[in-house]
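I have a structure here, written as structure tokens, and I will follow up with some questions on it.
Every protein chain but one is kept in place in this view of the complex.
As written, the chains take the letters A, B and C, and residue 1 is the first residue of each chain.
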Amino acid sequence: MLILMGHQATRDQVDNVLRHVREHGFEPIELPGADRLAIGVLGSNPAQIRDAVIALPGVVDAVPVSKPYKQVGREWHPEPTVVRVGEVRIGTGAPFAVAAGPCAVESRDQLLATARAVRSSGAHLLRGGAYKPRTSPYSFRGLGAVALEHLAEARAETGLPVVTEVLTPLDVEQVAEVADVLQVGARNAQNFSLLEAVGDVGKPVLLKRGLSSTVEEWLLSAEYVVSRGNPQVILCERGIRTFETATRNTLDLSAVPLVHSLSHLPVLVDPSHATGQRHLVPAMALAAAAAGADGLLVEVHPRPDEALSDGPQSLTLEQFSELMEGLRHLIGALARA
Amino acid sequence: MLILMGHQATRDQVDNVLRHVREHGFEPIELPGADRLAIGVLGSNPAQIRDAVIALPGVVDAVPVSKPYKQVGREWHPEPTVVRVGEVRIGTGAPFAVAAGPCAVESRDQLLATARAVRSSGAHLLRGGAYKPRTSPYSFRGLGAVALEHLAEARAETGLPVVTEVLTPLDVEQVAEVADVLQVGARNAQNFSLLEAVGDVGKPVLLKRGLSSTVEEWLLSAEYVVSRGNPQVILCERGIRTFETATRNTLDLSAVPLVHSLSHLPVLVDPSHATGQRHLVPAMALAAAAAGADGLLVEVHPRPDEALSDGPQSLTLEQFSELMEGLRHLIGALARA
Amino acid sequence: MLILMGHQATRDQVDNVLRHVREHGFEPIELPGADRLAIGVLGSNPAQIRDAVIALPGVVDAVPVSKPYKQVGREWHPEPTVVRVGEVRIGTGAPFAVAAGPCAVESRDQLLATARAVRSSGAHLLRGGAYKPRTSPYSFRGLGAVALEHLAEARAETGLPVVTEVLTPLDVEQVAEVADVLQVGARNAQNFSLLEAVGDVGKPVLLKRGLSSTVEEWLLSAEYVVSRGNPQVILCERGIRTFETATRNTLDLSAVPLVHSLSHLPVLVDPSHATGQRHLVPAMALAAAAAGADGLLVEVHPRPDEALSDGPQSLTLEQFSELMEGLRHLIGALARA
Partner (left out) sequence: MLILMGHQATRDQVDNVLRHVREHGFEPIELPGADRLAIGVLGSNPAQIRDAVIALPGVVDAVPVSKPYKQVGREWHPEPTVVRVGEVRIGTGAPFAVAAGPCAVESRDQLLATARAVRSSGAHLLRGGAYKPRTSPYSFRGLGAVALEHLAEARAETGLPVVTEVLTPLDVEQVAEVADVLQVGARNAQNFSLLEAVGDVGKPVLLKRGLSSTVEEWLLSAEYVVSRGNPQVILCERGIRTFETATRNTLDLSAVPLVHSLSHLPVLVDPSHATGQRHLVPAMALAAAAAGADGLLVEVHPRPDEALSDGPQSLTLEQFSELMEGLRHLIGALARA
């Protein structure tokens, strides 16, 4: 950590900071500059005293040097993590993985029809919401336990592992009985009780980026899960909230190579929630693959215009089949490049 | 709702939309324009078919007309809600209410010293965190049950009702045994399970705005609480996340008069989390009062440079006392204006 | 346009709005709803009276229906525009076009070495700044007229057409003597005097999106140029400003397919300014191509660590060569898909 003293800081103020740093068990070094004095702080995790130091008279700022996350960081764990979900592997070196299915499980027929279709188009996992977080209490909020039964049946028939969301620590046990991957949604990206609860389960976790999470906060949320002993975390970029309203969110594809440089965890992309518009999904799915994503999460519905949620952003079964065809061409070319 | 057809929409596409609207039990009206056709949809809550309609061929957009919230909206409930916490009243017509105290309860001494001081400076409620949400799993996360005991003791001694945060539905019962006001924090503003859990308790709820919540989403979160039968919701603006990093968040004071025009619920302002810097807190506290806020939530610490969290934004006891003095002058002047 | 009346609007207020609309030469239609009355306004460009109408008593909102841009919109001009720069064509159906070169022209040697290298790697245009907009008045601001001479020499030798920025109407004439494409930078995206000045010149204009421009505002800025009689506008997405600071800006790749659906103009992507980090540029360049961009604007420098501006985001000559190789594979695959 580097402590920056004000241009007019007195010698007494500087001495007070030095004393403070030493009292906390760290070693300060004075760094005179042209404009001002800086004080370097050596030792393990000096950022823990940042709040205390920054409040001292004469101090202008204190800049941490180390990353706040450890276990999810690539610096300390250079080899990539490959998460296994049944026979599917997700991560660097594994085949590009596609999870597809409806936003919400609406009926047995809807789910089975979708599962069969995405399976035959080449999807690797089945996604579908049993419990849906909705901005309004008056919107459709999922079929709950019944939907979990449908998901289990769809898996039994198609062999596709199931990705489904869990909203509260109260439901983790129940959802984990069926889910192969527990999804934590964007609105719960900093629901720390939920992160710990899924960290206590021995199943892979798909962690969506929060609407306003920085990459650093997102990795710290993953650190919550990993720090409970569950290293099987799959990150998922799904668009952030910006001033632009022409798309539902702004898909931050730069986060894909960035996270790959900072962390060893796999990264998926969800072009459906990011754009909110079906006609933009295929282009952004291809772009995600080209940006180096390890896979996709895509909303597919047999009859999107009758969907109870997120219809406008769901691909039809035919559109999904075409997308998978395009992805195969693209990924082949990327492998050769 | 108004459905906008594309400039080149065919008659067949228009007829298909009309049929669709009627099948859902609503009445469509054609509205020819210079550039395009619009279709008005009459009936109760037509926005529920927006997702279905917007996906139809030829449709460009569908614009809902009604507000999505009902019970918290002023349109249907013009008289202001005044929330009672013991003998303290919060809302239009009630005295300006100040909740003050440390970010986190760190010790019995720290809390009692703060409680006595803010009481004598004129605070109306005592705030203090027992359970703290922290971005990093390695940060101090509160004393938990022990802190609740300290809060109960501080209330017994000073008479100040207690505001404290609850992080998960699992803790609501325990926290509600001590808390006079249950706080839902910014990161849980769309934790719908938690909103429902506090909606099931017969105690006032202080609902902070999420870092990236629009005013509409914030009011819908309040609607979650109220729709469970608990009308005692106090809103709290605490800064939103923007591109500006010179302050911790960007305090959106315009939200105060805006929410007052849209909703009958009281609105507090938290200048501490909004700015993140002690030297900006007094100015923004006064500005909040001038903007029409019903009160404040302010962080105060006897020795901020030793605080375990949020020290840089905590006022000292003396600074808080001065702030209360300034507020009395200001509020007197506003009352006369 | 649709005028929304308040839930409690009186009959007199409604009549007043109807009279107002008619006085401005438009025809109002009453649209009774369950909650409130809406009033449709028919005629040409009713949005021009939006400000007047929205201020009337009883009016809650007024929603325009038509897009505010005309000449750049695809709705009125469905066929794509292909801009010609010498023998290079940019737009749908034309080969993917890459403009490469240094952020700033720093010397004759630097520019010529770069121009030769990017030419041999397959670039189609040479970019290089003669006049540089800089946040600080104390930063390097370009060689000016001398740089223009170097650019002309580099073009003469390599045959690459030249893209260079113009900062003020005062310089348009001088810059246009050398430039094959006049670039308007992100900070000037709403410098309307400059937009008109380049609209008066018979040369293609490369219009970067502003840091906080919505897609609609960006297209309206293009409309400024086109409305002066210059239809040769190339749009360039270069990242928008968001809360995320881990990258210089947030590259909004969804804007590529979105703008292609809204406008007939070609769209390039600048992954250098968007990310600000060299190691992220290749991935985002490939992603841009996969998203359907018509080409790229890439910063390349023979010795980035000695660059006077934007060194950290410039590719080396070797990195650029590798990128072009990767792009060829990708574009081939996309063409077959």
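Here is the rule we use: a residue touches a chain if its C-beta (ideal position, glycine included) is under 8 Å from a C-beta of that chain, and two chains touch if they have at least 3 such contacts.
Just so we're clear, the structure is a prediction, and the values are computed from it rather than from any experiment.
Chemist: Name every residue on chain A in touch with the hidden partner chain.
Modeler: Given the touch definition above, chain A has residues 2, 4, 6-8, 29, 31-36, 38, 40, 42-45, 63, 65-66, 75-76, 241-243, 245 touching the missing chain.
Chemist: Go through chain C and note every residue touching the omitted chain.
Modeler: So the residues of chain C touching the missing chain come out as 20, 51-56, 68-69, 133-138, 167-170, 187-188, 190-194, 210-212, 217, 220, 223-224, 227, 241, 278, 304-312.
Chemist: In the full complex, which bits of chain B touch the chain not displayed? Write them out.
Modeler: Residues touching the hidden chain, for chain B, are 212, 214-216, 240, 242-247, 250-258, 261, 274-275, 277, 279-280, 283-284, 286-292, 325-326, 329-330, 332-334, 336-337.
Note that in this section only the chains that are shown with their structure count from here on.
Chemist: Measuring centre to centre with CA averages, how many angstrom lie between chain B and chain C?
Modeler: Comparing mean C-alpha positions, chain C is 38 Å from chain B.
Chemist: Pull out every residue in chain A that's touching 2 or more other chains.
Modeler: 212
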